[in-house]
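My structure is below; once you've seen it, I'll send some questions.
Only a single protein chain was left out; the remaining protein chains are all shown in position.
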Amino acid sequence: MSLTSRRTILKTLAGAGAATAVSGFPFVNRLALGASTIKLGVVVPMTGPMALEAQEMLAATQIAVEDVNAAGGVMGRKVETVIRDSEFKPEVAKRKATELIEVEKAPFLVGAIVGFEGIAMAEVGCKNDVIVSFFGQNFLTVKGKMCKYQFGNNLTPYQTAAAAAHFVSEQKMGKRWHMLANNYSWPQMFERAYSLVAKQVGADWTGVTWAPLGTRDFLPFLPKVAAAKADVVFITTWAADQVACAKQVQEFGLAKQARVIHSITELTFAEAAGAGVYENFYSGMPWYWHLKDKFPAAKRYYDRHVALRKRAPSGYTASTYSTVRLLLETANEVKSLETDKVTRALEGRKFQYLKGPEQIRACDHVNIQDVYLCKGKPAGAMKDAWDFFDIVQAVSGESTSESCEGEGFDPKKPLSQQI
Amino acid sequence: MRGLLLAALVLATAPLYADYTPFYLGLLTEVLVFGLFALAYDVLLGHAGVLSLGHSAFLGVAAYTTGILLARYRAPLELSLLAGALGGLLTSLILGILVLRKRGVYLAMLTLALSQVFYYIVLMWTPVTGGTDGLGNLPILYLSEPLGWRLSKRPITRYYVIAALIFLAMLAIRHLLYSPLGRVMRAVKANETRAAACGYDTRRIRLAAFAVSGLFSGLAGALLTVALEFVPIENIHWQMSGAVLIMALFGGTGTLLGPFVGAGVFIWMRDFLSKYLEYWEVFVGGAFVLIVLFLPDGIVGSLARLVGRRGAAPVGAAEGQLPEPERLASAGPRPHGGDGRLLESRGLTKTFGGLTAVNGVDFQVRAGELRSVIGPNGAGKTTFFNLLTGVLPPSGGRILFKGQDITGLPAHAVSRLGIARSYQVTNIFGDLTVFENVRIAAQSRVTHYRFWGRAESLAAVNARAEEILRQLGLTGKRHALARELSHGEQRYLEIGIALATDPDFLLLDEPTAGMSPDETQRTAAFVRRLAGHVTIVVVEHDMEVVMGISDRITVLNYGEILAEGTPAEIRENPDVRRVYLKD
Partner (left out) sequence: MTLFGFPLEIWYTQLFIGLVNGCILILVALGLSIVFGLMGIINFAHGIFYMLGAYAGWLTIHLTGSFWLALVAAPVSVGVIGALVERGVLKRIYGTKNASFAGVLVTYGLAIMIPDLVRMTFGRPGKPFAVPEALTGSLFRLGAIDVHGYRVFILFVTAGLLPLLWLLLNRTNLGLVIRAGTSDNLMVQLLGINVARTWTITYALGAALAAFAGVITAPLVAVAPEMGGLVLIECFIVTVVGGMGTFLGVVAGGLLIGEALALTGMLYDVLADVVIYLAMALVLLVRPRGLFGQEGMSEE
């Protein structure tokens, strides 16, 4: 390594090269891009463990945008989606969200399946006064600081847990409850919710068996679960962990001694696990495609999704569809893209898209909606490649949502006036 | 100097290229921060020659330390940055102490595995670190009074503050690399065993390299938290260790600018390539493999070699022109203790499994003597040397030097006591210049760990190195890389390195190996003259040389002393004639 003056040449070359490589694009971006469309920024984890689910949600977004555009768009302008990959990493989600706001000048952001993406995007949205609406579980109400521009039509952890707990209680499945879960923030919220509801219905909460996130073999934890001698075991896992856990729980016959309830599941997990793995397990879902037989709008959505994706829609696609459509329709109704105006219009808004009536509660932006408890079918009873479950019961929204006071908000004021 | 000014200029005007867009400024800031991380990483890899796969721990611990101090304790920004850097330092010391007993790939795997511990700590300690959600909710960041500049939502100010700090850090690293300690690290990378034989405690040197790397990685982690205003758990995930490796290699190890270029390329691939290429990781992995195989110096390194080599030192005089050494080594005549035995071994034994290589050797050398050790191949001569110099621990027996028991001391300690050695198989610092080979050996008597000031400014060390080169006739080749010398020149350099440590006792292992008859003559004469000032033990096969220069001769056979005496006595000894001299 010599310090000759040749390095001067190098540094010039390399410095210019690096600067160009990093920043070549601003010059390109000065070109005006279609000023007549409204950009909807979408950030989903297109690469990573949720890639399939992300593709499903992108399809749902596309269908929703098509519906809105077919009805005239927003204030007469067509909506255009600008999609970015969060790579399942919060800092990437943050960066892409920032790009969408600052460079693409998108007035609204949607996306995020998992909590940490949501938190990252919410931070960006709040700092820039842009509405961010989530596809995934909505648990920012419990997180402490919430931003008044946050929305999302999906369930909160409390709603999910309460629905499962009420289901268990109404079906008289037993009074001793236990939970098996991965050890991180999201399932920890379920612990809180289950123990609260257990008190309400008089059930005996025996606690939680925690497994690290990323566990491939839950077997070592099952004896401890069995030792709790519970009537009902709630399992709060997600994605690859849920698939592995379900396989092993099925393998070891836990369902012989207790009712097994997945707090929440997705169609894609059941597919990855394989036919018959979810047999006899109950699961909560915000929506299941069997609802096409109950709601005409659901059937229309089902048909379009199948045509687009050649597969049955997963549960979260319905929340995604409703999130996007609600946001755009509300903006159209108040004839404005201004964040404050649209926010106030969303608070308290009632709507019905692919299932029963829903409402965005003003004091905390939680979507009061029905939750569907389903039961897994044996492999032989499946009528097609996606027929994993039967719907057993719909649990109503009113009974399962935590009160605003419980969450720390004033029930009488809209959220945008509280924080 | 010019290069630095230019770099400063590029940094200062960079926001222009980014069109002042906050988003692109943010990216640029990230490139700089990761560039610093890669540079800190390269101090360990490119300069000290240690491959670490655990650097995510240093970056991550620092990032979280800074983040936690800012978010939960509302600590001042400067303090949080400092704490972060120190967090990185502390983590690197912990890891270094645990892994530095090992080497190479095993060490790398250990760093990888141990860094995971920190990942899991962060993952599980959710209330403090936020777990998988990352650590957010940092307050609005300000520099402390009297500046009081706001950094949050001020991307230009933030960029300049961070760029300035990184530039200073780069200057500090550069300064360190040219310091005596920095030179030692390079020597350890070039040839660790020889560096130890010169007296350097290579384990501590590598630990020092770890510490430097950890400190600046920590600074990068702290700055990253400020740049992102968020601490994602990815910062401490093992993939981050892989990313920094990729950056260092793309840019070029062993250069100052390379890591920054590598960081830029990597981030470009990550952000822009991924927009157009769904499977961009194939591209990254493939590019990485190609670079390792075909462009091992990275982008900047390869450019440097292309451009730099033409400015190389003039190649010295042709072969065969080694001048007769005039004066002799060392600064003046040595006290001939005369009566005293300088070096002594008692019952020295070494076994390897079932094989006894050295068996109960009692050996004494008087100060000022020139002793030759001869014996058939496999007699245990080199093993004997290895025992005397602390390279191998003996299985039994004792070694005394100047009356002091030095049995079992490690090689570097033995060297410090005044024993030096040249090797049978050339063992020089191949990647260093001829001058540096001798200079670094000489430096070992002056300073090991001094990390300030340029190494070249140690006048006494330079003078000694120059003198030795002059005596060996290598002055004309001082700028050539040691591995480019001819065989004979390298053998001379061998001796030169040993001499540079100013030893009282010199072990020469087959110094004339592979030399032409002419070179052999000169070497023999050189050694004979040296003997007036240094006690010498020589292993040799060339009987003419042995008979010509020795005061006394020891004959080894099957690890035991067969005979000992003057050249005349040995020549007449019937056992020796039977076994060794075909007579």
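For clarity, chains are labelled A and B in written order, and residue numbers in each chain start from 1.
Just so it is clear, a residue touches a chain if its C-beta (ideal position, glycine included) is under 8 Å from a C-beta of that chain, and two chains touch if they have at least 3 such contacts.
From a predicted model like this one, the values you see are computed outputs, not experimental measurements.
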Touch with the omitted chain, as defined above, among A:216, A:294 or A:412: A:216
Candidates A:244, A:318 or A:331 - the one touching the absent chain: A:244
Residue, one of A:37, A:69, A:128 or A:183, that touches the chain absent here: A:183
Which of A:105, A:199, A:224 or A:294 contacts the chain that the document leaves out: A:224
Listed residues B:282, B:306, B:446 or B:568, member touching the removed chain: B:282
In subunit B, positions touching the absent partner: 51, 98-99, 101-106, 108-110, 112-114, 116-117, 120-121, 123-124, 238, 242, 245, 249, 279, 281-282, 284-286, 288-289, 292-293, 296
Contacts of subunit A with the absent chain, listed as residue ranges: 47, 49, 51-52, 183, 209-212, 214-217, 219-224, 226-227, 240, 243-244, 247-248, 251-254, 256, 268, 271-274
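The rule is short, and it goes like this: only the chains that are shown with their structure count from here on.
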Distance between chain centroids, defined by C-alpha means - subunit A, subunit B (Å): 52
Complex contact set, residues of subunit A against subunit B: 1-2, 4-23, 25-27, 29-30, 46-47, 85, 87, 89-91, 94-95, 98-99, 102-103, 115-116, 119-120, 123, 127, 144-145, 183-185, 188, 212-213
Of subunit B, residues touching subunit A in the complex: 2-3, 6-7, 10, 14, 17-19, 21-24, 26-28, 31, 120, 123-124, 126, 130-134, 136-137, 153, 186, 228, 230, 232-234, 254-255, 257, 260-261, 264-265, 267-268, 271-272, 274, 278, 299-300, 303-304, 307-308, 311
